[in-house]
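One chain of protein is taken out of this complex; the other chains stay put.
Up next is chain A:
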Amino acid sequence: MALAVFFGCTFIAFGPALGLFLLTVARDPLRIIILIAGAFFWLVSLLLSSLIWFIAVKSSDPRDAPLQKGLLIFGVMFSVLLQEAFRFLYYKLLRKAIEGLVALSEDGCSPLSIQQMAYVAGLGFGLMSGAFSMINLLADSLGPGTVGIHGDSQLYFLTSAFMTMVLIFLHTFWGILFFHGCETRHWWEIVAVVLTHLLVSGLTFFNPLYVSSLVPAYLLMVATAAWAYLLSGGSAQNLRRFLLCLRSGTTPQLGS
């Protein structure tokens, strides 16, 4: 335990997100605000879903284990649905904000496009979700202890960190997909986001059988990443040009 685990898990879970934040969000004040507002919306959705779960648990028999398990499953699913509902609400809010920004701007276009806002909003959701999942674990990992001494998995911290990372990424991509679906009225994209979110959360019920929760989650993440990339205007050609460090419009040359 202690510092090695703490720093390792912190950087696994939040390293990529921190990189994304520093490189793309930190420079622009408007994006920071959108990020924090996204985090706030996720928080409100969590609050409401916790309230429902809490009421359900308090009004049921605490000794009935299957019932509690069922309530937990219900709580998780309801929370996922509520998160997506709040993502939709946030989309509506950002649409209004864009109209305001356009109205106020000099040249009739907003400083931030809805796609950029989708990305930042997704990142905000992801960061808050990851933080809430991970921070207490990280604080505990600083202290003394032995992981899994009672027979649970010894990889608890590590797998939590990886799960957090994949969730942050997934939220970001879901944000892009969701907003694009709302913009272009492609309802199947929205449905896909909701279903994959439910799927990923449902897969975590297989923990500690990590191969059945982490691996599919990562595969889903890669798939959603590709889809989001394509929706944002990417293509195989763009990717090739990026990897070969080419400027757009030039013929491919090595070492350009």
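Throughout what follows, a contact is a pair of C-beta atoms (placed from the backbone, for glycine too) under 8 Å apart; a residue touches a chain by one contact, two chains touch by 3 or more; residues count from 1.
The rule is simple: contacts and distances are computed from a predicted model.
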item: Which of "Presenilin", "Par-6 partitioning defective 6 homolog beta (C. elegans)", "Neuronal-specific septin-3" or "Myotubularin-related protein 9" matches, in UniProt, the chain that is not displayed; value: "Presenilin"
item: Of A:18, A:76 or A:246, the one touching the omitted chain in the full complex; value: A:76
item: Full-complex contact with the absent chain, from A:111, A:145 or A:234; value: A:111
item: From A:18, A:32 or A:225, residue that would touch the chain that is not displayed; value: A:32
item: Chain A residues that touch the omitted chain in the full complex; value: 29-30, 32-33, 36-37, 39-40, 43, 46-47, 49-51, 53-54, 57, 72, 75-76, 79-80, 83, 100-101, 104-106, 111, 128-129, 131-133, 135-137, 139, 156, 159-160, 163-164, 167, 200-201, 204-205, 207-208
